[in-house]
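A single protein chain has been omitted; all remaining protein chains appear in their positions.
Note that the chains take the letters A and B in the order they are written out, and that residue 1 is the start of every chain.
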Amino acid sequence: MHKVTSALLVLVMGLTAVLATGCPRRQEAVGPPPIKIGIAGPMAFLQGEHHWYGALMAQEEINAAGGVQVGDTKRLIELVKIDTNEILSPEDAATAVEKAITVDKVDFLMGGFRTEGVFPMTEVAMDHKKIFMICGSATNELLEGRVDKDYERYKYLFRVTPIRSTDLAKVCFEMLGYVGVIMRQALGLEKPKVAILAERLLWNEAMIAAAQQLIPTRLGMELVGVWRPSATATDVTAELTAIKAAGAHIIFTINSGPVGITYARQWGELEIPAVSIGINVEAQKLGFWDATQGYGNYDTTLNTYGKVRITDLTLPFYDQFVERFGECPAYTAGTYEALHILAAAIERAATLDADAVVAELEKTDKHSATGRIVFDNLHDVTWGPGYVTGIMTQWQDGELVVVWPYPGWQGLHYEGVVSYKIPPRVVQYWLGQSK
Amino acid sequence: MWRYVTGELLVLPTRVVGLAACLGLLALPLVTRDPYVLRVVTLASILAVFAASWDLLTGFSGQINLGHALFFGVAAYTSALLNLRLGLSPWLTILAGGAMAVLVALVVGIPCLRLKGPYLSLATLAFPIMLTGLIFAFPGFFGGELGVSGLTRLAGTRLREYYLALGAMLVLVFAMWKITDSRLGIIFHAIREDEVAVRASGINTTRYKLLAFCLSGLFAGLAGGMYAHFLRIAGPALLAMFFSFQAIIWTIFGGVATIYGPVVGVFILYPVLEILRVVREIRMLGFALMVLVLLRFMPEGIVPWLEHRLEPECPRCRSRNAFTRRSCRVCGTAMGRPSSCPGRATRSA
Partner (left out) sequence: MRGETRLLARILVAGLMNVGVYALLAVGFSLIFGAARIINLCHTGFYMIGAYSMFLLVVSRGWPVLWAIFATLVVVAVLGIAVYKLIIDPLREHEATVLIVTLATAVLIQEVLLILFGGHFRGMPSLIPGYTTVLGVRVTYQYLLTLGVVAVASLGLWAMLQRTRLGIAIRATAQDREVANLMGMDVTRVATVTMAIGVALAGVAGIMVAPIYVLEPHMWQPPLVTILAVVVLGGLGSIKGSFVGAVILAFAEVLVVFLVPQGAFLKAALALGLMLAILLIRPEGLFGVAFEGER
């Protein structure tokens, strides 16, 4: 009995201590109250960290310049970190956002990563008529079918990054066509064979359907099969063995989960004689090289930020981010653009009133690190030459370099793009075979 | 009536606390209408029904179900699909969800009840995972990992949703408590303690176990439907292994085989998890540690632990008395020191 009581006492004391130290101390604010921005993301994971980093950089820049001019007063920006835990529990994400709105009294929200978490989160934000700038989820239906169908409710919703999934698909097919040409020349192939390796999730379903249709027709290649491992598969040897047996020259990947690392690593270690291009979110991180022990060399993925001059703002942002956080910015770091866009809209509206700010956000035409950001009638970021195009990056001997848009694509010339490299083992294997 | 209140309801500390808590929750909107607070209580109410329904099956009939999220998830998906595709109102879809959960309970129960002990537990664990496979296999219909979203709200305003969920919780938990208190409950209990003996008394235990499955499924299903309409989305997270385990955590923490224990468990642990948001980085760590330490010292759960200390049993007539009394309120026997063995024993392996 005594033991129990003392143990309980220790527990209670421990918890109190933890709570006491964890509580944020209130700061006495001088001057006008700051504008509170909630940054919602899975903070224990890289995506959430980059939500935070991107916003942090923008906040520092804006505050260093004196803050946001709202009517007659200059107001500083205060960021509120919202750990949505959305990777594990969408319900938790919605509750976290509601707490930020009603308890922490945030004025605006941005972030979001996993679509199933973003849906409930944005519903809560719409309930409270708070502007939510999506930075991290590509699903078309987050805006399509919402902003157009029920404008009054969903007009507070905007997407800054990444481009919508159908546009992601367009970029991938451009790249696939480009690599197809290179492979035909280098290996003397008539019809390169393509295998699709895509995690079993809904977001890539439409892309796979499009790929199945386009690869044999417009791209003039042969599709040898579609493999769908789980997004968290820890072993894809069986899939890779089957793909090699099918004689594929190109593996078209569409993966966002950790399977991307497993895949790239085993692809290199087993020396599978096929090039790998498409989407591999894990390959967008600098940690990819170590995580795959270098076996991910030559893996090529769609990306948002890279060592390339998309506009004059890209490299300064990229370099500063890498220097400060030791990571290259993931697409969720688009909170950087989002915060700048939002601040500009608030200044133009001269008020924090959500409806007025929405009207100004719709007029956004922003010269940014990813290109020119203009929202379309769905409040989605516009894709295309002259707007945001997205880029493709390839791992080349430990460096993450940009290989697309190749110079001249749609008249674009991004400075710093290098040429795509076929892994030497692929060339050797196929040229050796044909002898 | 008044005599019942003073003579039965207010004589035991836990009953007083329980009554005060119910009244307090009903009166909460008079104090605050913060949507966040209402949201937390609303979710806690819905999840309390879910946890209590696990207790109804496992605590009483002893069939340890590790895949309870199956009923919750099936009902949530049923409600969501009926609401979205056919435009039925939440009232109908929630009932339909409950009915679907009963159907699933039959489909799962009939083959599985041949299995005993851990085999049954682990077989039940498999069903939600297999259903998740199905959901990913037909993404066009079930929405894959995105789930089915954009449902009608449970009620027009947060306040109405609050009272709806709270009211439903009180009614459903009371119903479950009544079931366990009836002849049916006694048979469930007996099956848990000694199935062979019950069968020997001429009772078809399989039929009763199946009934326990169905009843439990019904209540879990009603909770699942409400949950889907409250969050306005039904997704595969509802079928995850951890979601099933949550119901068990709440129930064991509150006190198994009591029905009100799980409710107490949810209403303690769910808000605690919210409070722990202030220590973002170690939120789940603190939660796991708390569950671990508390259960280490109160393996029976918090409610039986309190009952045992605050309300010793009369050595003669076995009725409970407030710890302040010197003599039993029913038979007048002098109360001795509280016995050292816990009041309610759960089944041992």
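Criterion: a contact is a pair of C-beta atoms (placed from the backbone, for glycine too) under 8 Å apart; a residue touches a chain by one contact, two chains touch by 3 or more.
Being a predicted model, the structure only gives us computed values, none of them experimental.
Chemist: Determine which of the presented chains are touched by the chain that is not presented, and list them.
Modeler: If we consider the entire complex, the absent chain touches A, B.
Chemist: Of A:Thr102, A:Thr262 or A:Thr314, which sits in contact with the chain we cannot see?
Modeler: Selected residue, touching the omitted chain: A:Thr262.
Chemist: Thinking of the whole complex, not just what is shown, which of B:Thr58, B:Ser79 or B:Thr258 touches the missing chain?
Modeler: Considering the complete complex, B:Thr58 is the one touching the chain left out.
Chemist: Using the touch definition up top, pick the residue from B:Leu106, B:Ala137 or B:Ala334 that touches the left-out chain.
Modeler: Of these options, the touching residue for the absent chain is B:Ala137.
Chemist: Would you mind spotting which of B:Thr14, B:Ser121, B:Thr206 or B:Thr333 touches the chain that isn't drawn?
Modeler: Within the whole complex, the residue contacting the unshown chain is B:Ser121.
Chemist: Which parts of chain A are in contact with the chain that was left out?
Modeler: Interface residues of chain A facing the absent chain: 42, 44-46, 87, 199-200, 225-230, 232-235, 237-239, 241-242, 244-245, 258, 261-262, 265, 269-271, 282, 285, 287, 290-293.
Chemist: Tell me where the left-out chain touches chain B, residue by residue.
Modeler: Considering the whole complex, chain B reaches the absent chain at 58, 64, 66, 111, 114-119, 121-123, 125-126, 129-130, 132-134, 136-137, 241, 245, 248-249, 251-253, 256, 281-282, 284-285, 287-289, 291-292, 295-296, 299-300, 346-349.
We take it that only the chains that are shown with their structure count from here on.
Chemist: Can you check how far apart chain A and chain B are, centre to centre, with Cα atoms defining each centre and the answer in Å?
Modeler: It comes to 39 Å between the two C-alpha centres.
Chemist: Once bound in the complex, which stretches of chain B touch chain A?
Modeler: On the chain B side, the touching residues are 34-36, 39-40, 43, 136, 139, 143-147, 149-150, 231-233, 235-237, 242, 274-275, 277-283, 286, 290, 293-294, 296-298.
Chemist: Which part of chain A faces chain B closely enough to touch in the complex?
Modeler: Counting only chain A, the residues touching chain B are 3-4, 7-8, 11, 15, 18-19, 22-24, 43-44, 81, 83, 88-91, 94-96, 98-99, 101-103, 115-116, 119-120, 123, 127-128, 139, 141, 146, 200-203, 205.
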